[in-house]
Each structure stands twice: as C-alpha cells, then as structure tokens.
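Structure in structure tokens, see below.
Yeah, one chain of the complex is gone here, protein chain that is, but the others are all in their spots.
For clarity, chains are labelled A, B and C in written order, and residue numbers in each chain start from 1.
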Amino acid sequence: MTRRVRLLVMAVGGTGLAALLVAACFDLPRFGGDQHPYGDRVVRASLARHTANTIASVNFDQRAFDTLGEMSILFASVLGTVVLLRQTRDEHRAAPEPEQVALPVRRYALLVLPVAVLTGLYVIAHGQLSPGGGFQGGVVVATALHLLYLGADYRALERIRPVGSYEVADALAASAYLVLGLAGLVAGTAFLADFLPYGTFNTLSSGGTVPLLNAAIGMEVACAVVVLLANFLDQAVEIEKEGET
Amino acid sequence: MDDPLIVVALLLVAGSATAAVAVRDPARQALVLAVLGTVLAVLFTVLQAPDVALSQLAVGSALTPLLIMLSVRKVRRPKRREETER
Amino acid sequence: MNGWTVAATAALAVGVGATVWGVATGPLRRRVVAQNLSTSLACPALLLLSEGYDRPSYVDLALLLALLGPVGTLVFARLLVEDLAADPPRTWGLTYAVAAFGAAVVIAVCVAAGPSRALVKLLVVGALLIGGNLTASRALSGGFAGSRRG
Partner (left out) sequence: MNRRTTLLGAAEILAWWAALALLWLVFISAVDALELVVGTSAALVGAFAAWGTRRAVSGW
C-alpha cells in the first residue's frame, strides 16, 4: 500500500461522496422560499407534544438520540482534558496565594454569583418554554461559580468547589440521561421516547420527558464545565515545573 | 423586512471575524474573539434564532475568554518569570 | 422596521461598530475598554430588538448578556493585570456615557412595557447592565492591583 495507492483509493471515495452530495443538494427545497417541509413537520410534532419551544422539542424529543451523542462528546472531551492536564511526577503544586481585590469588584462578585446561579437554573428549567435549555443554563451556572475566582482568589474557589464531587455529579447526570432513555423502553415505547403525559401547553410540566432531559443535560454541562475549568485553573495557577519556584 | 438590521449585523460579524484573524497576539486575539462572540449573538437574534444566540452568549462571553487566557498565562509564565525579579 | 429596530440598528452600527474597531487596533488598554463597552452596548441593542420584535422572551438574551458580559471583562482584567499595570485604562467619560445610554434604553423599554412583572425584570436587567459595566471598568483601571499570580 504505497502512498500513491492510498491517495488513489481516497480519490475514488472522495469523488463518490462528492457526487452523492451534489445529487442530494439538487433535491433540497429552494432557499428562502415559503415551503419548508422539515420545519412544518417539526413544528407539528412539537405542538402535538405540547412543547412550546420547537428547538427544545427537536433537541430532547424528536432527535434526543443526537443529544445523547452531544452529551457523550462533552463528557469524553472533559475526560480527555482531565487525563492530559493531570499533574505529572516532575511537577509540584504550589498553594495559591490570597489576592487583594478592590472592594467594589469583590462585592459585585459576591452579589452577582447567586443571581447568576439562579438565572442559570431559570434558563434550564424553562428550556421547553422560552429560548434556553440545559446546555445554555448549565454553562451559566458553571461560569457563575467562577465569579468567586474572579472576585476573590483561587483558594476561596477551591474551598467551595470539591472537584471530586463535581466529577461524580457529572457522571451521575450523564447516566441520568441514559436512565431516562431506558425508562422509555421499560414503559413499552422506544428508547428516549417521550412517554410521560404531555401536560398543559406552555406550563413547566409540559412536554413529557423534555424538561427532565433538559435538567439532566443542565446538570451534566454545569459539572463538566466546572471540572474542565478546574483542570485549566490548576495548570495555570498551581502546578509548576521543577525548575520554576 | 428589517434588511438594514441584518446587513449591519452581518457587517459587524465580518469585521470582527477578519480582525480576529488579523490580530496575531493570543491575548489580544482573545479580546477580539469575545467581541466576535457578542456580535455573533446579535446576528443570531436578528435572524430570529434566540436559542443559538443564547448558547453563543453563554459560552462566548465568559467561558471561552477564561479558557484562552488561562492557557496564555500557562504558556507565557516561564518567559515572564525571567523578566520579573523572582 | 419600527422605531425600536431603527434605534437598535443605529446602536449596533455606531456603538458596537466603534467597539469592534477599538478592540482590533490601538494599545491594549483601549482594547480592553472596547471589549467592555461592546457588551454594554450590545445589551441595550438586544432590549430594543426584543421590544421591536414584540417578543418578551428575547429579554432573557439581554439578561444573560448583562450578567455574563462584565464577567468576561473581569476575566481579562484579572488575567491581563501585569500587561495593564504599565498604563491602566482611564476612560471614565466614555464608560459613563455608555452607562447613561443603557439607562435611557432601559427606561424607554420600561415605559413601553407598562407596569407589570416584565417591568421589574427590565429594571433588573438594567441594574445588572449598569452595575456590571461600572464594576468591570473599575476592575480594568486597577481593581486587581494586588494580585500577581492570577
């Protein structure tokens, strides 16, 4: 298998793929027209299941299997970061020193942190009603925790953020999403199907499993981002090579 | 139709994206990326995609800059250490 | 293109456009101020859009930007403290002007929204926006003087 033969095989495969893609593009509906076959079906399905936010219905109900893939991609990437950014044998951990931060900045951080946590939870909880959802709300909650690092110092953040329990919570949330999917099987419908009662439209309990999957994703994203930032912060602030003091 | 709004948003995104490429220093690039994130969120809002805009806001305004700046600090630290008296 | 979207277009074109130019060129102190002002101008624009499109759910976008925008600027203020120590940014005039613009937009949208819970929500967004803007510029001009190891 010389290089040239490998290139030839790649060229044949590539042209086949290109031909199929071009053929598929010609059958797509016209851009900018008023006739949207996919959009109409999605909106009809999401309204049938009393989910006000169509995107949340697509994410967590009609294509929940793709969201399972997205979640495991995030989980695997954070896992990769934990492995790569671990403290190697020739590195030592220097305790972070307390920092002097201007009083207004510290007071702002301590005031806005709970508000940001509440806003994140609000965005997660109303994922299927208004724009938002598990992913966005999870990131907001995780960023809110790090206001403490910005407002005070890394020592304070490490006190209230035990990384171990966040890793466990990350794994728990990921498996919660799976268990919710399996519950669909147990209930006699399909994997990740929306088997719960759909509730009344535009209320918090509408959409069957959509809010529950939203909550699972929200917790998973929040914990994953906290673990991700923990490893970045450890490397940037604490861990040093042997040579450095 | 609100075409002028869409045109302005697209021009802003084009401008900040080119700036993000043109700026070479990582720290300054992180600043331009933060502004690019905000402007992209405005473009998604103008194109009536609030969920995408919310995702861009949540990630692009505080998380991405923090990740980039921490990496820049980690990479630049040994060099900076010789300059200071440590 | 009702009045609100025209105002939003103007705010975006003039305000955010200037910040994009400010963040791409010039000394570091001007770039960090431009980044801070970009979020403090984009948030009122989002409020104007939510009123112009008559979609109250877009206020969540402005709420999130008012909350996380200043956090992004705090990140830069915190991690660029050595580079900014040389000549800290001193543009209080511009910051106050942008804060005043934000307040004007919030008041205008509140008047349009009428007395209701949405009005209180807009006031919360306004408070977060102006408080965040001023705190972030305070942090930029020497808020983290003491911290050396980041």
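Keep in mind that, in the parts below, contacts are C-beta pairs under 8 Å (C-beta built on N, C-alpha and C of every residue); 3 or more make two chains touch, one makes a residue touch a chain.
Model, not experiment: these values are computed from the prediction.
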In the full complex, displayed partners of the excluded chain: A, C
Candidates C:P56, C:P88 or C:G142 - the one touching the absent chain: C:P56
Which residue of A:A125, A:V139 or A:L180 touches the chain not shown here: A:A125
Touch with the omitted chain, as defined above, among A:A56, A:A102, A:V140 or A:L157: A:L157
Subunit A, residues in touch with the chain not shown (by the definition above): 106, 110, 113-115, 117-119, 121-122, 125-126, 129-130, 144-145, 148, 151-152, 156-157, 159-160, 202-205
Missing-chain contacts mapped onto subunit C: 56-57, 63, 117-118, 120-121, 124
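The rule is simple: only the chains that are shown with their structure count from here on.
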Chain contact topology (line, ring, star, complete or other): complete
Chain pair with the higher count of C-beta pairs in contact (B-C, A-C): B-C
Rounded Å distance, subunit A centre to subunit B centre (Cα mean): 20
For subunit A paired with subunit C, centre-to-centre distance based on mean C-alpha positions, whole Å: 26
For subunit B paired with subunit C, centre-to-centre distance based on mean C-alpha positions, whole Å: 15
Multi-chain contact residues (two or more partners), subunit C: 57-58, 60-61, 64, 68, 71, 75, 150
Multi-partner residues of subunit B (each touching 2 or more other chains): 50, 53-54, 57-58, 62, 66, 70, 73
Touching residues (chain side subunit C, partner subunit B) in the complex: 1, 5, 8-9, 12-13, 16-17, 19-21, 23-24, 28, 31-32, 34-35, 38-39, 42, 45-46, 49, 52-53, 55, 57-58, 60-61, 64-65, 68-69, 71-72, 75-76, 79-80, 82-83, 150
Footprint of subunit C on subunit A - complex, ascending: 96-97, 99-102, 104-105, 108-109, 112, 115-116, 119, 123, 130-132, 136, 140, 143, 147, 150-151, 153, 236-237
Contacting residues of subunit A [partner subunit B, same complex]: 53, 55-56, 123, 131-133, 135-137, 139-140, 142-143, 146, 225, 228-229, 232-233, 235-236, 241, 243-245
